[in-house]
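The complex is shown incomplete by one protein chain, all other protein chains being positioned as in the whole.
As written, the chain order gives the labels A and B, with residue 1 at the start of each chain.
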Amino acid sequence: MSRIGVFVCYCGENIGRTVNCSEVTQRAAKLRDVVYSVDYKYMCSDPGQQIIKDAIKKYNLNGIVVASCSPLMHEKTFRHAVVEAGLNPFLCELANIREHCSWVHDDKRNATDKALDLIRMMVEKVKKNLPLDTIKIPVTRRALVIGGGVAGIQAALDIADGGKEVVMVEKSPSIGGHMAQLSETFPTLDCSQCILTPKMVDVNSHKNIKLYTYSEIENVKGYIGNFEITIRKKTRYVDDSICNGCGICIEKCPQKKINSEFNTNLGTRKAIYVPFPQAVPNIPVIDKENCTYFKNGKCKVCEKFCDRNAIKFEQTDEFIKENVGAIVVATGFDLYSIEKERSDNYQGYGEYGYGKDPDIINSLQFERLLSASGPTLGEVTRPSDGKIPETVVFIQCVGSRDKSKGIEFCSKICCMYTAKHTMLYKHKVHNGKAFVFYMDIRAAGKNYDEFVRRAIEEDEAIYLRGRVSRIYREKDKLIVKGADTLIGKQVEIAADLVVLATAMLPQKDTVPFAQKLGIGYDKYHFLSEAHPKLKPIETNTAGIFLAGACQAPKDIPEAVAQASAAASKVLGLCSNDQLEREPYVAYVNESSCIGCEFCLQSCTYSAIENKSIVNSKGELVKKVAYVNKGVCQGCGTCVSICRSKSIDLAGYTDEQIYSEINSMFV
Amino acid sequence: MNYGYFPGCSLHSTAREFNISTKAVCSSLKINFTEVEDWICCGATPAHTTNHDLGLALPYSNLQLAAQQGFDTLVAPCAACYNRLKVSDFEIRKSDEKKNRIHEITEDKTEADISILHLIEFFKNDFGIEEIKSAVKNPLVGLRVASYYGCLLVRPNEIVNFDDEENPTSMDEIVSAIGADALDWSHKTECCGAAHAIPKTEIVLQLCKKLLQAAENSSADCIAVACPLCHANLDMRQNQINKTFGTKFNTPILYITQLMGLALGYGANDLSLQSHFVDPIKLLTRKNLIPQLEKMNREN
Partner (left out) sequence: MEEKILTSQFEPKIASFVCTWCTYTGADLAGTSRLKYEPNVRIIRLPCTGRIDYNLIIKAFENGADGILVSGCHPNDCHYSSGNFYARRRFIVFRELLQFIGIDVRRVQFAWVSAAEGAKWAKLVNKFTSEIKDLGQFTNYQKIKRDIFLEEAVI
């Protein structure tokens, strides 16, 4: 038997001005099953809440309708009050007679009638409300960080410093990411290695961090608080538990002329190698493709010289399982490949001749030329003949902001690093001339615009506003044809070196990776945040967070900030043994479920699984749907898709909604 | 596929050799094109620079003719005709209001749902580069060809989009297929000055000089074109350029179909090679690339 109380709020004059609250209260008292009805000036105030609490006890109410403002405003307030009076919070509903009634209507009669309608609907609904319990999920209080670039490193260190265990997985042989490849960083020109390598060492030596390099995520199962991760530890052919990183194997390897990925193909490495001297961990990898032993069956020089017997040619991929409660994705970015179309429909810039002429390079290659640890030890020379370039042309927005090439977004960091490049170049080649073709200079950030001005005013970089149509060689020079739109003329510059500021793209295999994790991605395959403004760290899958350039182009401070934010989310999640969440989740009526699996397909969150029902002899009776309450987000799509009406959504059950509809019009 | 052929005015006059060589190539490759009956001028540059509707109506009435004659695809060798036909088709598909207006102007309500191909586009996408390759009897080994696309063949990209508008390669693919060396050169899509040849000749001379210079820098033996106007400017005015600038260019300008014709075994006369101002025959003879037709006929 329902005993409903209706509490009508004036909200000062906000409701009372248009809605005749006392009339509404009186009429509400006559509604079926309403045993108590009262109005008050400010129902959300302390005395207002006290009225509700007292009435619940006095009239033994088992359903509460507060006719006031939007539930998005004060539902929590009133439910809290209801709990204090000993009632289940989900037996309290709000009738929105302010935002949806008094504020939007002028006519008193209409508004008053409508207010009563809204109350009646809620009275009918609340009769069908069931007491619900918040859902509690156990939490594995450790985290996985995917990606060992600066974002991943920061997130891992923050979580580990917060006292929780971290598993870090990095696909390449060393952590460090793109930042390890950079020379100096804007806007302070401090050396990238100097600020990053200490953090890399910290990761390796931190007692709370378990580091898997040269490893990839094979599989992800489970849900927030309870993920089960399978990690594929790729074959290094070097036993990392024995190797002490002495480097004799590298020294003795006869295969010398392999393009070094770390040096963006401007330098070489051996077939057994560490990507760069400061690599963490300092354990070599054998490049199977180029190893003489793997190609010809003979050599094994490294094995002979290794006095610890750490070389293991018979090693195979290893699979490791780890349980974590949260995941930080920090997989970073990739560069747009200028010379050719990628498989994903981006059109290249054939007219710029990248890949055809060695003196046309991309910005990351220029970073390596500038870097003191780079292939030229920091001397800026042309890749073709080692000459010091006297004129360098920098072209911004190569790929970015170019609809016809498939990328409409701004890569954000190129304006800044190009300004940095002109400065560093000028600091090394004093008589050199740096030209920059740009579309707009986007230097929004602390000390950023000042930095660009310095490049122009102090280091005399010549900025030309316009695009380049073509680059071609004429004898010793590269002719750069472009437009200077500020003077309205075409310009031709004879350059020694051309540097293309290429667009940032997500890592190549982001789509299958995102599908593995069950998180969203945008049309460029950047990973999607749950809300562009209010949930920039979360993904749509609870318990998985984003950090760094995998979400969108970002510079180092932004990537680090987001990483720390993700770490704080993880620490928040891991600070409790159990998670609590609203109980608006789907549930299945197993006796009527026909096991058609429509709901399985419709669920965005893969929250629905199959469950077998067996009899006492262990024989299969039937298969039914089963909702994982930890994963279900409560959208209700499965409910409307169910043919046998066997699945329903707590808080928004069919019964509740039909009751609203049936009482909507009198 | 029922292919209609739209030669356009140039191919019946100044660019006769383009028409002749196209027909020769098609007959050798057993390509069946039927010339659209009663076709009219596409309007070229004069029409669209004087009146927008006229610039759309002239090409469109050709499309209507083609549709009435049962063609579903129209192939145009002239880059300008191709461009005008494509633009007209694009604009009219976009807006019903425009279509109705043009229907009124042409006094014809025929819906012209026709796809328009440039000859090169046809060879590349419909016929197939591999097929051309396998039909070659006289590979043009050692001939260094700079393929010149000009403005109209590949631009604007949203309307004519069979190739990269900044760095097109389809003509180069054909050049490679017939055994010649396709040069990656700098001025593939620079403008030749086009119709400025009449009112402001000096512009054309200046631009064509740059083109010829760039071709020479890449050590090209000849330039391949697919546009009658590009051809006229580069070929007919080469002497004038030499006089004006004191240069010594002697670069034959050949239609891509003439090169294809040579590779398919036709002789100089069959392809009207003698009708150019800059004589290509000397070059081709020196390189031993003109097939001896009589000899080949005997062998067959």
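Convention: contacts are C-beta pairs under 8 Å (C-beta built on N, C-alpha and C of every residue); 3 or more make two chains touch, one makes a residue touch a chain.
Remember, it's a predicted structure, so these values are computed and weren't measured experimentally.
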| item | value |
| --- | --- |
| Contacts of the hidden chain among displayed chains | A |
| Per the touch definition above, residue among A:41, A:105 or A:623 touching the missing chain | A:105 |
| Residue among A:39, A:334, A:402 or A:660 that touches the chain left out of view | A:660 |
| Among A:45, A:70, A:578 or A:606, residue touching the chain not depicted | A:70 |
| Hidden-chain contact residue, picked from the options A:23, A:117 or A:590 | A:117 |
| Where the missing chain touches chain A, by residue | 70-73, 96, 98-101, 103-107, 110-111, 113-114, 117-118, 121, 520, 540, 584, 602, 604-605, 633-637, 639-641, 649, 651-652, 654, 657-658, 660-662, 664-665 |
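Definition applied: only the chains that are shown with their structure count from here on.
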| item | value |
| --- | --- |
| Averaged-CA centre spacing for the pair chain B and chain A, given as whole angstrom | 51 |
| Residues on chain A engaged by chain B in the complex (per definition of touch) | 347, 349-351, 356, 404, 469-470, 472-474, 479 |
| For the chain B and chain A complex, residues of the former touching the latter | 157, 164-167, 169, 184-187, 214, 217 |
